[in-house]
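One structure, as structure tokens, below. Some questions next.
Up next is subunit A:
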Amino acid sequence: MSLLATGLFNLLNYWVYVSLMMIGLYAVIAKTNLVKKVIGLSLFQTGIFIFYISMGVVSGATTPITWTDAERLRLGLSRVEVAPERAAAALAAVEEDGLDAARAALGPLAPADAARLDELLARPYTNPLPHVLILTAIVVSVSTMAVALAIVMEIKAAYGTIESDEIVTAELETARAARS
Partner candidate 1 sequence: MTLTPQVPALVVLVPLLAGVVIGLVRHAGLAWLLASLASVTTFALTLALAARVQAEGVVIYAMGGWAAPTGIELRVDALNALVLALVAGMAAVIVPTSRASVAREVPADRHDQFYALVLLCVAGMLGVTATGDAFNLYVLIEISSLTAYALVALGRSRDRRALTASFQYLIMGSIGASFLLVGLGYLFLATGTLNMADMAVRLADLHGSTTVRTGVAFVIVGLSLKMALFPVHQWMADAYTYAPTSVTALMASTATKVGVYITIRFVYTIFGHELSFVIMPTDAFLLAFACLAIVVGSLQAIRQHDVRRLLAYSSVAQIGYLVLGLALGSALGLSGTLVHLLNHALVKGALFLAVGAVVYRQGGATMHELTGIARRMPLTAAAIAVGGLGLIGVPLTGGFVSKWYLVAGALEAGLWPVAVVVLVGSLLAVAYVLRLLQVVYFGEPGTVAPEPAGEAPASFWAPALLLLLGSVALGVSGQLTGGLIAAAAGALAGGAP
Partner candidate 2 sequence: MTHVSPELTLVIPLVGAVIIALLGRWPNAREAVTLACAAALLLAVGSLFPAVLEHGARPAWRGPEVLPGLGLVLEVEPLGLIYAGVAALLWLPNSLYSIGYMRGHHETNQTRFFACFALSIASAMGIAFSGNLFTLFVFYEALSLATFPLVTHHGTEKAQRAGRLYVGFLFGTSMVLMLLAIVWTWTLTGTVDFRAGGILGDVSPGLTAVLFGLFMLGSGKAAVMPFHFWLPSAMVAPTPVSALLHAVAVVKAGVFVVLKVSVYVFGVDTVASGVHHEWLLYLAAATILIASIVAMTKDDLKARLAYSTVGQLSYIVLGAALGNSLGVAGGGLHIAMHAFGKITLFFCAGAIYVAAHKTKVSELTGLGRRMPFTMLAFAVGALSIIGLPPLGGAWSKWYLGLATLEAGHAGLLVVLLISSLLNVAYLLPIPLKAFFLSPPAGDGAHGGADEGIHEAPLPCLIALGLTALGSVALFFWPDLLLRLVTEVAPLGS
């Protein structure tokens, strides 16, 4: 099926996040221990983060920090064998009239080096927006965990147990006692 041939493999990231969310959701619903429920909730939420970040990934991209042309050229030259004086000329050229002039100033290069240099000079950026969203989401998730654990501590103080089914039986008894 065409889907398997090409599509399925590079969708792997999305299928990992689906399995993480399933594990987290299972833990929240199935586990009776309240702390385990909170852990399940945090797994469930971090699953979503993988989805958002892998959405922002661009193949062959660098981290979303703007590079100035000079920095790009310097990194490129460090990865390539070129005569030092030609490199210095290129670095000087990049200040005034930009990257393509500097590239021309470098003159002919070995085909492998040229390809690698061009690839380095033209590297795109990863999409910064999902990163911002996830920064917020992580902090929200930890804040929710903090309040949740505070509540669990208070439940332990009030009920003496953090197993949800024991709590339910305790409540039933108090209700029965109240009604009698």
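Quick note on selection: all candidates are chains of the complex that A comes from, given by their letters.
Here, a residue touches a chain if its C-beta (ideal position, glycine included) is under 8 Å from a C-beta of that chain, and two chains touch if they have at least 3 such contacts; residues count from 1.
Since this is a predicted model, take the numbers as computed values, not measurements.
**Student:** Subunit A in this complex: which of 1 or 2 touches it?
**Tutor:** 1
**Student:** Okay, in this complex, where on subunit A does candidate 1 touch?
**Tutor:** Counting only subunit A, the residues touching candidate 1 are 21, 25, 28, 34, 37, 41, 44-45, 48, 51-52, 55, 129, 133, 136-137, 140, 143-144, 147-148, 151-152, 154-155, 158-159, 167, 171.
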